[in-house]
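Okay, here's the structure, questions in a sec.
Then we have chain A:
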Amino acid sequence: MKRVFYLDGQTVPFTSGQNVLEAAIAAGMARQIPYFCYHPALGSLGACRQCAVKIYPHDDKHPPRVTMACLLPASDNLQLATVDKEVHTEHREIIELLMLNHPLDCPVCDEGGQCHLQDMTVQTGHAVRRYSGPKRTYHDQDLGPLVYQEMNRCITCYRCVRFYQDTAQGDDFGVFGSRDRVYFGRLEDGPLESPFSGNLVEVCPTGVFTDKVFRHDYARVWDLQQGPSVCPHCAVGCNTMPGARLGTLRRVRARHHPEINPHFLCDRGRYGFRYVTAAERPVQARLHGARSRQDVVLRQVAMRLQEGRSGFLGSPREDVQSNLALFALADCLHAPFAALSSPWMEALAQQCMALPQAPTLSDVETADHLIVMGDLGGVAPMAELAVRQALRNGAQLTVLASQPTPLAEAGDYRPTRPSALPDLITGLAEDVCLQGSRRPVILAAAETLGPAGVHALRKTLARLPANARAGVFQNSPNLFGAAYFAVDGHTARLQHALRQRQIDHLLCLAADPLGSDWGAGTWRSLVPGLQGATVLDMVDTDTVRAAEAVLPTAAFPERDGFFINYEGRIQAFAQVYRREAPVLHPQENVNSFPAAAGGQMHPLGPPTPQYWLGRLAELLDIVKPWQERLAFYQHFLCPISPHPDSPGVLLDDALRARFEIAAAPAAAPVGTEDWELDLFHWYGGETLADAAAELQSLAPARGLRVSADISAPFATLSGPCGRLRLPVIPIVGMVAGVVALDQEGFAELGLYPGEAVQIQWEVAS
Partner candidate 1 sequence: MTLFLMALGMLLTTVVLLGIAGFLVFAERRVLGLLQNRHGPNRLGPFGIGQALADALKLMSKENFVPAFADSVLYRAAPVLVAFSALASFAVVPLDRGFSWAGNWDIGLLFILAMSSLNAYGVFLGGWASGSKFALLGAVRAVAQLVSYELPLGLALLAVVLLSGSLSLNGIVQAQWVPYIVLQPVGFVIFLIAGVAETHRLPFDLPEAESELVAGFNTEYGGMRFGYFFLGEYLGLTLIAVLTAALYLGGWHGPWLPGWIWMLIKTFAVIFGFFWLRASLPRPRYDQLMLLGWKVLLPLSLFNLLCTASTAALWRLG
Partner candidate 2 sequence: MSAYRSFVQLGLGLWTTLRQIGRGASTISYPEEALKLPPRWRGRPALTRDPDGDERCVACQLCSAVCPTRCIELQAGEREDERRYPVSFRINFSRCIYCGFCEEACPTLAIQLLDEFAFSTEHHQDFIYEKEALLIDGTGKHPHYNFYRHAGVALHDKDKGQGSNESPPVNGRSNLP
């Protein structure tokens, strides 16, 4: 039976465990009960006293009384009223009290237009200020490049600390002082350390915390063009809501996805979007490093392709259609094609796709036993947030890693060498503790596990009870979509063809084989055989700089497409805006179109990769076969295209089944005396996000992370493809015999995590 209570005579349905406010908001009756401190993700506190309702007890002994809706558990047939003099007085006077010290800031406050306080004040009808005494003021803090603080506007709802300390479990932000002087901030000025600090902007119901990046290029929210998009910065695929105005992207906010990110977003997702506006972003076609006209460049590329000596390289950084379009073009030209830049990554992708259905993040939150391997938070921060929610719910956490990651500090840290992981994973099958828990979940950073580790994980899962789930994460948004058709030794074949001089031209789609992609070392050694490369990309990479021809592509909020995330979930994103710039002297430009107030705009947007590839197919006279193949592949992989507003559809299990026969890759043996490599990943680091200046100003220093007992200031590493000299960063709690290196380092050396490396330590002088 549907359970209901009554609010002002209307029935409100609820489910057990909900409080009255929650149920009323869910029933769309939020206008009747104003509130501040309640937040769906943070729960009730009862601090603001705003959400008053009147309750009529069923017995005759108690008189009706006013109480807080957010603290009142919903129960059957409750009789509640808000259309009541006492309740109304309470609503009005609490707002008036909250507004006593509130500054006259709305015109210069970035919250204006999306301000919960504004909404509630208008809603309760408090219009005239009666208090004329002096207002309380605070000094503000500098909280780093991402979040702006203006403490005068605080109404002490405690949402910020509840988020920062409880939800995100950060420890550098809190509440200070007493009385009516409480202060929400850090002990000292300085950047917020949590990878989720940007959410303060969204949880704070007033303008105390506002978006500092947005601030520099501010537009009121009612002027923003917004649309559903998907975060392109890691495999989780959080749902986002980019906002643009006058043809430029201004901000990114979280968009509700019930199973991935109901409320929050990590800072990489929130601030990484600045790659779109970066000054270095390629927006014009280039030939030999100089800007050139589109058709000239296209003709040059088409000529190259016509010679029949081209190879094609896709990327998990690009969306499904672009990769498939590239694949289809390669197919039509019978040219070698690879989606991933190294055979190692190919094996890894194959193993990842062979894994059984991964848990959603909301599944992770309800797990009771978690095993995390590698630096999960560095690769996929939102997965870390989900783990932390599980911890709050009482889950048990074991972290197997070589470095004391932030998560390691929150759980049971078992220092582990990466090369030992496959064996440990195999051993988990016998783990009594894991066997006995109700909902065990194993999460890992894909690259730390390596193909062998993921393979072992699959074998182990098969021996664990059916309720055990596992998910592996890496930091590209579309590994499955890009690699599905191209994992069977394609990269090795492409590299072989280049080595044998069968091809001398490479068409790269968002790939950076000469920069920081995995296996870049090998590619660099092949450069002598390369007559030229063509790159389609949206950020400035080493390969873009070295390329013969550059075809710039639209950023993700500037186009439609699909990503397939770590669960195999196909999610669509929609074009949010069109890149353009105002024309200051309208008479001068004929090819422009009007903006809102009669101004005119240049369309500046680089086209999508599909457009470029289509034009190439046109020049090569193979449009029809190209289109047919593209349609066929797309239909095969995503027979149902989800709508951008939908939660997405999962990749068919039958499609993934073919990877289950993939052979167990052999991991290179590492001796116990050898120095072993592990991946160090910063939460803001990712090829696109690397171009976001504000976020990158927080990046940790580059260096070689080793356990604290090494005192050398510098170390030189040598691998099969090169040598690298790096400053040494001692880390307390790191496993001895392991050094952690960033992805560029690996690319330079031509090595992979879990492999041995030669190191020469420089002795401190």
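The criterion applied here is as follows: a residue touches a chain if its C-beta (ideal position, glycine included) is under 8 Å from a C-beta of that chain, and two chains touch if they have at least 3 such contacts; residues count from 1.
Here is how the candidates were picked: all candidates are chains of the complex that A comes from, given by their letters.
Computed from a prediction, not measured in an experiment: that's the story for all the values here.
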| item | value |
| --- | --- |
| In-complex contact partner of chain A, selected from candidates 1 or 2 | 2 |
| Sites on chain A touched by candidate 2 in the complex | 103-108, 112, 132-140, 150-153, 176-179, 181-183, 185, 215-216, 218-220, 222-223, 246, 582, 584, 586-587, 595-599 |
